[in-house]
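Shown here: the complex without one of its protein chains, the others still in place.
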Amino acid sequence: MDLSALGICAATSSCIVTQVAAGLISGFLLFLVAAGLTLIFGVLGFVNFMHGSFYMLGAYFAYAAYAATGSYTAAVIAGAAGVGALGAALETSVVRRIYHADVLLQILVCYAFILIFDDLVGIVWGDEFLSMGMPSAFKRAPILLFGGVIPPFYLFLVGIALAIAIGIALLMQKTRYGKIVRALADKPGMVAALGINTQLVYASLFALGAMLAGSAGALAAPVRSMTAGMGFAILIESFIVTVIGGMGSIAGALVAALMIGLVRSFGSIGFPLFTEGLIFVIMIAVLVVRPQGLFGRQVREL
Amino acid sequence: MRGHLQISNLTKSFGGLNAIRDVTMALEPGVRAAVIGPNGAGKTTLFNMITGHLSPTAGSIRLDEGELIGLRPGAIVRRGISRAFQVASLFGTFTVREAMAAAVLSHRQRLFDLIGAFPAPAAFEHARHILSLIGLSDVEKSRCDTLSHGDRKLLDIALALALEPRILLLDEPTAGMGRDESRLMIDRIYRLWEAEGMSLVFIEHDMDIVFGIAEQVFVLRNGALLASGEPAEVRRHPQVIEAYLGSAT
Amino acid sequence: MNGSVSRRSVIAAGVSVGMSGLAPGVFRQAHAESRPIKVGLTSIFSGRVAQLGITTKNGLLLEFEAFNAAGGVGGRTIELVDRDSKGKPEDAARLTRELIESEGCDIIFCGEASGSAFAAHEVARSSRALLMHVISETTQLTADAKLRSWNSFRSARQALHDSIVGGAFAAKIAKEQGLTRWATIAADYAYGREATPEFMGYVESNGAKVELVAESWPKLFQPDYTDSITKILQSRPQALFCGLWGGDLVSFIDQGNLFGLFDNVRVFAIHLADYTTLMSVKQLPAAGAFSSNRYVSVFPSRSENASWSEAYNKRFGSKPTNWSWEACVGARFVIDAIRRTNSAEPAKLAEAIKGMQVAAPVGMRDGKTVMRSEDQTIVDYALGWGRIVPNDPYLVDVQPADWSEVLRLETDWKRRVGFG
Partner (left out) sequence: MKGTLKEVAVVVTIIAGAVIFSGLVESGSVRDSIIRLCGVGLFALSLNLLVGYTGLLSFGHAMFFGLGAYTFAILLRTTGFGIPLAAACSIALSGAVAAVVGAICVRLTHVYFAFLTLAIQMLFYSLLIACSGLTGGEQGLIGGIPRPKFLGVDLMQPGEYFVFNIAIFVAAAWALWRIVRSPFGAALRMIRDNPQRAVFLGVDVYRTKLAAFVLASAFAAIAGMLTALYVSGAYPNFAFWTMSGEGLFMIMLGGVNGFAGPVVGAGLLLLLDTVVNAYTAHRGLFLGLAILVTSLGLRKGVVDFVRDASDGRFASERTGGRSKERASGAQSGLHEAAIQQSNTEGV
């Protein structure tokens, strides 16, 4: 515990700017992954334990595309689209058969896919860690703001993540698709009765969730060393975000992800050894006081 | 004989909407009473408050002068009020007599016994007695999730009966049954009443049944008590005729 | 659940108990002098540090293949059996035992990081097999007399040695360049927690003025170091000690560059000078980076070293790692002992290995490295610190360790912490 350091930090603008920026950066990346998870979870009721693998595959697809084309834009598109397509394929071939199966079976199937994807990545790209390298457009000096340091690449990441967040919010709130999805979450039977192809909606939603994770992996690829199994850490964090924010709530995921990002960045100064613990304490507190999460809908009455 | 239920000024609102408003009613021990009223009148909500699953916004529910409001459902069961459900609520993987034995043990507060064997012969005997009373002896080895609709409803009542209640609440005992089946059901309920002598409160839509066996009828509409009294009295009540009977029969 | 079902369940359980117990036994082979010498390896072959296990295994294979090609000893060749512990101590312990007892391996190479190495060490202590630690660099493993046993050796470098040499090296540069504000970063586990204070201690004891302005302890295999980086940035250090390795180190440098962390900070990163790491880092720290020689083919600059590196490259299509040479040295001790004693008997081998000198690519005593008999760990291996440059040969201006000085300070240290 070094609360004096935290006090000193809080008193200097450079520290506040840098730490807030750092918190937002990790928070936004986490949000992208968690947003997909919370959608799949909240609407399809599917505990997608292989979501971390989507993130990993996004990074590897991006790596391959970047190596082939040298274009970061192409890399991100390849990561997002590739994983989105994989998600659609998985949904139609396997996942849709187990929506109504017991949670244990869902987890077991996901676990099998985690093992398979990790091994395949090792076979295709080798077991050594890979590093994609920073696109030249972002190889420039960090921006100084009130004495704080912000890398331009992270500014870009935050911008893109924010744009995606707004995009999903609009998709869910303003479009017919969004209305159908929200209705599906409430009363699946009713929607089917209206003659809407619910299977198509489910598949597209699963693909969308996968795509979000894939795009997060692809976007972050320049600053992560890639290895098989890299999706594991982000999986757990995404679940924490989903639980704290509330299943199915995009806004909740955003708030929770940013909260975790900020706890991390300020925690590393004030209480480096208990940052992890504090995040779990927050999760426990939320579950005890408000099990449905900060932004989740009330647990059904009667 | 104990088992006097007194409900006073009971009110329940859900977000500004009054599901039950200012209901006052009394039940003498051993009475057969029917609660009637159109859908949404608040009948099941009333049951839920008596059994402690909803807490009223205002009012009181007393059983032999003891206040029930604020007690947990389990405590109310132990005071002697048990219920059966509109849709039979059973234990899918239990056989009929296992479920009955479990209910008997629950009533005797023996479920925290970690060492004894289940089901113990003593619990069995009582379970069998009730099963024969209600006419389920021939299916006692079947699993609950394989029973016919009628048998499920009967078992649901039998489970409630295993608690040796002073007041038994039945939520539409004949729901989903054909005419003959309904008659059989009512017949069995009546025989139970004769044998056990508890108070019987049931929600029912079939007026023939209501006026056939109820000694006392309560009419609810929009959460308020519209009328109450002996069947003949209620039948003559002008507002009841207008509001309920007029359309239902 | 009726009676017959429960009986079936019990029988099923019994069958499964029997099966899982017997399966390894089925593959058991009897010992005979004409049989190959079975040698076991447990290491991490999956997950984030799969590279550790793979390059360790390669280092061993290169030696065993040469041994077998030369006809072995008395017609007996070496057969390597490897198992993936996934880095879990309980699995390392179990697999070590399984290799000894069911695979019949009398010689075990332990390619495990610190936690698992201690677990395997415990198993070896109560067995009659020979154990060679080829990866764990944690000083305590061999320094702590309570942990020693007759059959356990280490052919890996020792964190303390790196700290002694690195501390002196860093102190010299710090004095020259006037670096006084230091920050540290290392993963939060046994090795990191041990190496960091040791290194900083030796910087100070070599006469440099040290003001420790920030310490950061990220988790092992953490994907995102932003919080550590900004914390270090806040403290405005002039020099940074970095105990991270592998992909963690690469991520840290990649992410640090974005913040311009290294624009004014000299980095002393023990684990940077390893080919796989060097080749993955796309942009080296700008203000200067220094590293211990993990493995580079130019230090020691002897033909044996260069040719070994080439042979490895030819066989496996990649450059050797620090782990590869550690495995290679371990294998050479064992092979030499087998040749000398003309047996694979652990007790005889152990006796032979104590104090043995073997020729090694990284040998520093006339091309040899020595298994010190007192604590059964190696000394006189290639040890030095130098400056990192972006291309081959990657590590330049290497200051080799003065081994007599290292050993003197090591003895002092042991006395100080009570291991002496």
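Note that the chains take the letters A, B and C in the order they are written out, and that residue 1 is the start of every chain.
The working rule: contacts are C-beta pairs under 8 Å (C-beta built on N, C-alpha and C of every residue); 3 or more make two chains touch, one makes a residue touch a chain.
Because the structure is predicted, anything quoted here is derived from the model rather than measured.
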Seminar exercise, completed: Output for the hidden chain's shown neighbours is A, B, C
Exercise. Which of these, B:Arg32, B:Arg62 or B:Arg78, touches the one chain of the complex that we don't see?
Worked result: B:Arg78
For this session: Consider the whole complex, including the chain that is not shown, and state which of B:His107, B:Arg188 or B:Arg221 touches that chain.
Result: B:His107
Exercise. Among the options C:Ser114, C:Thr142, C:Ser216 or C:Ser292, which residue touches the chain absent from this view?
Worked result: C:Ser114
For this session: Go through chain C and note every residue touching the omitted chain.
Result: 1, 5-6, 8-10, 12-13, 16-17, 19-25, 27-28, 45-46, 83-84, 88-90, 93-94, 97-98, 101-102, 114-115, 118-119, 121-123, 125-126, 146-147, 188-190, 193, 220
Problem set entry | Interface with the unshown chain - residue positions in chain A | 47, 94, 97-98, 100-105, 107-109, 111-116, 118-120, 122-123, 236, 239-240, 243, 273-274, 276-277, 280-281, 283-284, 287-288, 291-292, 298-302
For this session: Just the residue numbers, please: which parts of chain B touch the chain that's not shown?
Result: 48, 51, 53, 73-74, 77-78, 82-83, 85, 89-94, 98, 101-103, 105-107, 109-120, 123, 143, 145-146, 159-160, 162-163
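By definition in this document, only the chains that are shown with their structure count from here on.
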For this session: Specify the contact topology among the chains shown, as one of line, ring, star, complete or other.
Result: other
Exercise. Going by CA means, which chain is nearest the middle of everything shown?
Worked result: A
Seminar exercise, completed: When centres are defined as mean Cα positions, the distance from chain A to chain C in whole Å is 35
For this session: Return the distance between the CA-based centres of chain B and chain C, expressed in whole Å.
Result: 73
Seminar exercise, completed: chain A to chain B, mean C-alpha position gap in Å, rounds to 50
Exercise. Of all residues in chain B, which are in touch with two or more distinct other chains?
Worked result: none
Problem set entry | Residues of chain A engaged with two or more neighbouring chains | none
Exercise. In the complex formed with chain C, which residues of chain A make contact?
Worked result: 9, 14-15, 18-19, 21-23, 25-26, 29, 118-119, 122, 127-131, 133-134, 138-139, 141-142, 149, 151, 153-154, 222-230, 233-234, 264-265, 267-269, 272-273, 275-276
Seminar exercise, completed: The residues of chain C that touch chain A in their complex are 45-51, 54, 188, 215-217, 219, 221-224, 226-231, 233-234, 246-248, 250-251, 254-255, 257-260, 276, 280-283, 318
